[in-house]
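Working notes, beginning with the structure itself.
One protein chain omitted, others in place.
Let's look at subunit A:
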Amino acid sequence: MCDETASLGSCTLPGDAMVEILLRLPVKSLLRFRAVSKSWYGFLNSPDFIQMHLRHSQQPLHEKLLRVSNRGPRDTPTISFFSVDPTVTVNADDIDDGVDGYKNNNDLYSSSVVDLPFPSSPDDEVRIVGSCNGLLCVHFNRTSNIILWNPATRKYRFLGPPDNSVSFYCDPFFPYIMLGFVPEINDYKVVKVPSSSRKHVDAKVWVYTLSSDSWEEMGAVYLLPKGGSAVNLNGCLYWMSYNCDNGRDIVTSFDLYKQVFGQIMVPNSDSITDFTIKKLVVLKGCLSMIIYSENGLIVDHYEVWMMNEQQGVSWTKRVDFSPFSKLARPVGSWRDSEIVFGYPNGLSHELLSYNPFTKRAQSFQRRSSVGGFKVINYVESLESVEGS
């Protein structure tokens, strides 16, 4: 703490208290307060402070969700960030099937819409494909351009394609792109996996490293990504894949530091049928899978399986529960142990955060949206896209 005190310069407050206050400020205020004095400028720009601020934003209380809505396929998406007061929850049993009788906590969340600061041609389609430590990875479907973007600082970086890039662009379908943090080297990597079948032998896996601003080609994996967001946990990426040879679902992992692929079998659940959907999330710091069957449109049952790494790599079923709405689908997880569900309610789409361990729930964001929407985890940070 001594260094921080020194670098903040003299002021009416002791340095450590001043740091505690600054950690609790939004990025917009911090960018402005860099102009207070040279010592504040140096301190607020220091990697130590940026790290401390990020850790503070990552506390469950300060986590945000980002909702991306597309009105049409060719439409610039509307991106809104919002956070919800996590202390206001109700017992899930009090939520009726129709959810209409349940008070919607519209006054509990704050939300803001952001503009995309980078140029995008009107006929291109923008997808947010990854989110990590306040950085978003954006993919343009038509041009195949990839951008790393910090919406809080409004800084972005265009990830130029590799020099010898014939195979870089040869994926006929939208590639599966993921963003992950590598704690061992304090760096970010973007992984691009072909989403077409093995017959397209030219399609390769590419890995981008932010600090060196370069792409590296890797051997192809013959497993097709199934869509749905990848999970970034402890320096590894995990995503659901499909093994074309045996027709089975499998979890593919990629160790971002060692740059090696791995495979994890899906849980051995009795309820797995042809209609089973498997969604990867992080709960209580563990890789977790929500399994549910969609018979027609109706869901009757969810299972939560968690990875237990102490006894090798094995799945344990931790909870199962019935849906609050037969149309609810898990769209992600946040705040350590809560699952976010999305479901249609009349003409609007609603979100519900549910803690399967305490059975407490919170409903929010009733918003009419004609097109689809995607919910992405987000924390506000000062993290740089420059790769230092």
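Convention: contacts are C-beta pairs under 8 Å (C-beta built on N, C-alpha and C of every residue); 3 or more make two chains touch, one makes a residue touch a chain; residues count from 1.
Assume contacts and distances are computed from a predicted model.
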Which listed name, "Anaphase-promoting complex subunit 2", "Exosome complex component RRP41", "Ras-related protein Rab" or "SKP1-like protein", is the one UniProt assigns to the chain that has been left out? "SKP1-like protein"
Looking at A:V36, A:I272 or A:C286, which residue reaches the missing chain? A:V36
Given A:A17, A:V113, A:C244 or A:I298, the residue that touches the chain left out of view is A:A17
Residues from subunit A at the interface with the omitted partner, ascending: 9-14, 16-18, 20-26, 28-29, 31-38, 40, 153-154
